[in-house]
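My questions will all concern the structure given below.
Apart from one protein chain that is not included, each protein chain of the complex appears where it belongs.
The chains carry the letters A and B, assigned in the order they are written, with residues numbered from 1 in each.
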Amino acid sequence: MTSRRTPDTLPARPRFNWRDFFRRAGWLESIGIFGVPVVTVVAVLAPWITPFDPQLRVAGAYLPPSAEHWFGTDEIGRDLLSRVILGVRYTWLPGLAVIGFSLTVGSLVGLISGLMGDKVDLVIERIVDLFLVLPGTLIALAVVASLGPGLVNTMIALAIFWWPWYARISRDEIRRLKARPHVEAARIAGVRGPRLLLRYLLPGVVPALLIGASLDVANIIMTMSLMSFLGLGLPAPAPELGAMTSRTLDSLTVHWWLPILPAAIIFFLCLLANLAGDGIRAALRGA
Amino acid sequence: MSEPVTESVLAVKDLSVFLSREGRPSRVLDDISFDMFPGEIVALVGESGSGKTSIGLTLQGLLPREYLPQVAGSIRLAGIELVGAGRRTWQSARRQLVRAISQDPMGALNPTMTIRRQMRETSGGAGGSIEDWLSRTGLPDPDRIADALPHRLSGGQRQRVLIAMAMMARPKLLIADEPTTALDVTMQAQILDLLRDLAREQQTAILFVTHDLGVAASLADRVLVLYAGRIVEMGRTRDVARNAAHPYSAGLLAARFDLDTDRRRPLPTLPPERTPSINVENACAYATRCPIAQPDCTAIRPPLEPASVHDGAVACLHHDQTSFLLAQRAGTKPWPAQAIQETAALRLSNVGKTYRTGPRSFWGRRQPQPVLRSVSLSIKLGECVALVGESGAGKSTLLRIAAGLVVPESGTVTRFDKLPPQVVFQDPVAALTPWLTIGEQIGERLRAVSLDSGYGRRLVGEAIKLVGLDPVLMDALPAEMSVGQCQRAVLARAVIVPPRLLLCDEPISAMDVSLAATTLNLLSDLRRRLDMAMLFVTHDLAAARIIADRVAVLKDGELVEVADPDAIIAAPQSAYTRSLIAAMPSLQAGGGR
Partner (left out) sequence: MLAYLIKSFVGAVVVLLVMSFIVFCLQSIIPADPARAIAGPSAPPEKVEAMREQLGLDDPAVVQYGRFLLRLAHADLGTSVRTRRPVADDIQQYLPATLELGLASIALGVALAGVMAALQFLIPGLGGIRLAMVGVGSTPIFLSALLLTYFFWFRLDWLPGAGRLAYRDFAGPTGFNVVDGILVGRPEVSVDALLHMILPALALALPIGIAVGRSLNGALHDVMSQAYVRTARGKGLSETKVLLSHGLRNAATAPLSMLGLQVRLLFGNLLVVERVFGWPGLGLYTVQAFASADLPAVLGVAIVFGILYILVNTLIEIGQSMADPRINL
C-alpha cells in the first residue's frame, strides 16, 4: 500500500526548464556540462588550431614552459601544447565513438531483451551476465596485444566489453517501466506497438542511459589513456596523451613537464566529464 | 480534563515547529498546547499535511535533521523539559519515556537483524522476557518469531512485534502514527483492541495519530483536531463526534462514511484546498475552505476558546453556526435510479489462476500457488458490483483477468462488446505518464476512432469538463496537478469514449476521507450519466456498500458471498463476512469511558 499523498494542493513541480536543470546540477557541475561540448569542438578542430605544427621542430629541445611555448618543448624541440591539443583529439573523439557505439548497440540489445521477455530475455541476459563477469579491461588489453597496437583495435576491444553495461541499464529500465501502472494504463487506453515504445517507454529509458553514458565518458578516457600509456595505442610519432607520458617517464626528474602536462590534460578531461556526469545525474534524478 | 486528579504525563505548551525546505523555513506546528494523563488515549486527527506526524516526531526529538528543525515552546514529559534539551536527555527520554509505532510496519524493522536482537536493544523494562512480550501482543509461536528476520513476517505480525518492542520499555507515552492504515480491516480492529488493553494495563498514555475520525472515535478518550499545524478543536471523543464545534471537524465527520451512511445520495465532502493566498498569521487557516466563513475570519486569528456545544475547546469565531451547517447537509438530491439490463457486460465463469509465488525449491523454481479457484461472477449492463476482500485474496488478479491483462488458466471470460473495458488504478499519479500532458494522454483513446485533431481536442476538453476539471489543465503535466486532479484526469481518459465496463482497482484506498468521498461521488455520478457497468475492487466494505448494487466477497481466491450490500450487512452468510462487518470502526461505537 502506498503512503498517503498530499491532498488537493497547488502544482508541485514546474515544467522542465534549463535554469532549473542547471540549478539542480550545481554550478561546478554546470561548468562540466558546458565544458564537454567545448572540448569536443577543440578536439574536432585540433589540426587547425594548434599554435605550432605539432610534428615539426619549432624551437630548442627541452625548453621549459614559457610565454611562447606554454607547455614547453619536447626532446626534439616540438611544441608540447600543440602536441597535447592534437592528443586531445586522439583521446577524446575515439572515447566518444566507443561510448556512442556501445550505447547504440547496448541499448538496442537491452530494448529487445526487455520488450520480448521470456526466452529471448533469458538468453540475452545470460550473455550480458557473462560479459559483465569477465575481466573486461584485461581481455581488452590481451586482445589489443594480440591483434597489434592501434587505435582501431583499441576501440573495438573496448566497445566489445562496454556495450553490455548499457544493455543491462536499458533492459532493467524497460522492465521497470513495463510494470509501471502508467504504461499499463496507456496499453488499456489502446496504445500499441511503435507508438507505445516511442512515446511511453523510450522517454523513460533515455535518462538512465544518458546518466550512465555521461558518467562513463571519464572511464573510457581513463581506460584509453591507460592502454596508450602501456604502448597499446597509436605507434610512436602520433601524439597520444598516455603514450606521451609513458615515453618521457624517465625524464620526470629532469624535465617534469614532459610526462606531467599530458597526464594533467587527461586529468582535466576526466574532471570535466565527471562533473558533467554528476551534474546530469543530479539534474535528471531530481526531475 | 478527564482525570484532573492525576499528574499529567505529557504537557505540551505553545509548541511551534519550523522546518526548512530548500532554504525556506515554513511553520509546521503553530502554538500547540495539550496535556495527556496516564492510561489515556488521545487521538490526533487531521488530513495529510496538517502536521500530525510532525507532532509525533517532535515529541521524540526525531524531526529529520536535513530540514533544520527549530522548536519553540515547551514539552514536559514526566516532568522533564525536552525543548532545548541535550542529546543525552533526549536519548534517555526515548529509552525510557516515549516510544512510537509507525504507519509502515514493513519498513520499521531492520531487515537484516532478527526480531530477538532488535528487541534486545530495547530491554528497558524489567518485566518479562522477549517471548513473553511477543505472546502478550497475541503472536503465536513467539520463539519462532523472535528468531525470524522481519521479511518472514506478515504486516500484522510486524506491527505486533513493533508494539511489543515499544511496550517492553514500559514507556509513559506511546505515539501511534496511523498504525493500522497499512493493515486489513480485521487486523486493524485487533491492533486497536491490543492498544486499548495495553494502555489500561500499563497506564501508558497513547497519542493516536489518524486521519479517520471513525477510528479515533472507536478508540480514544479525547480528540485533538489539527488543521494546518494548529489545534482547531479539542474535547471528549463522544462530544466531538456528536457535536463538532469547528466547521472543519464537522466537514471531516460528514465526509466520513461507514456501514450506516445514507447511500442513496451523494456523500458530503469538504471543499478542496485552495491557494493559501491570505496571510495565515492573522487569519483562520481554514477560512478559504470554510462554508460559513465571514469577513472577520480572514482578519483575526481565532483563539482556542471553550466551546459552547461541549466541554472542549474550539478555535472558530463563528462556531455557533456549525450546528446549522450540519443540518444543511442532509438536503442533497438523491441519485437518479439506474436502469440495470439483464444482459451481462462481463461474465466470468469458473475462472482459475495460479502464480509461482511459493517457496523456492532446490533448483530455484517456485511452487505454484493458486490465487483464484473457479470464480464465477457476472456484471449486468449498467450494474456496479463491488469485490471485497483482504490483501492476497485475489481481488486484483480477478480485475486484471476482467481487463484482459491476465489470461486465466481455466474458465472463460465473456464481454458484452469489442470495446475493451477501462481501468482506474489505485494510485492516480502513477497511472499517468510523467512526460506527457493530460490532454495527450486522454486523447490516446480517440486514436482508435481516428478524428481530426481539432475535433479531438474539443472532445478531450469536454471529457475534462465532464469529470469536473478546468479544461486549461489539458496542457498540464501530471506533476503539476494534485492527487485529486490526477484522479479526475485518469477518469477522463477512461470515459472520453465511454466503455460498457469500468474496472476500478482500490481507487480510494490511499486517500484521505474527504478525497475518498469526492472520488466515490464522481464515480457514482459518471456511471449513471454514461450508463457504464462497473467492477469496484476494494478492501473497504463501507465504500463497497455506498457505490455498488451488489457486493461480492472474495476470500482466499473463492467467492464466499454475492448479494445486495444492505442484505449482506444485515445478514452475512459467511463467517468471514461477519468478521469483516464486526471489524468496521464506526462513529456510533463510541470510545471513552
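Following the convention adopted for this analysis, a residue touches a chain if its C-beta (ideal position, glycine included) is under 8 Å from a C-beta of that chain, and two chains touch if they have at least 3 such contacts.
Since the model is a prediction, treat every value here as computed from it, not as a measurement.
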**Fill in**
Only one of A:Phe34, A:Trp70, A:Phe101 or A:Trp256 touches the unshown chain, namely A:Trp256
**Request:** Can you work out which residue in B:Lys52, B:Arg99, B:Arg136 or B:Lys353 touches the chain that's missing from view?
**Result:** B:Arg99
**Request:** Extract the touching residues of chain B with respect to the undisplayed chain.
**Result:** 60, 62, 64-66, 87, 91-96, 99-100, 102, 104, 107-113, 118, 121-122, 124, 149, 151, 162, 165, 169, 360, 362
**Request:** With the missing chain put back, which residues of chain A would touch it? List them for me.
**Result:** 28, 130, 133-139, 141-143, 145-147, 218, 222-223, 225-226, 229-232, 242, 245-246, 249, 252-253, 256, 259-260, 263-264, 266-267, 270-271, 273-275, 278
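FYI, only the chains that are shown with their structure count from here on.
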**Asked** Taking each chain's centre as its mean C-alpha position, how far apart are chain A and chain B in Å?
**Response** 47
**Request:** Show which residues of chain B lie in contact with chain A when the two form their complex.
**Result:** 47-49, 103-104, 178, 181-182, 211, 272-273, 275, 391, 403, 405, 420, 422-423, 425-427, 429-436, 441, 444-445, 447-448, 476-477, 479-485, 490, 493, 509-512, 514-515
**Fill in**
So, in the complex, the side of chain A touching chain B is made of residues 1-15, 180-186, 188-191, 199-200, 203-204
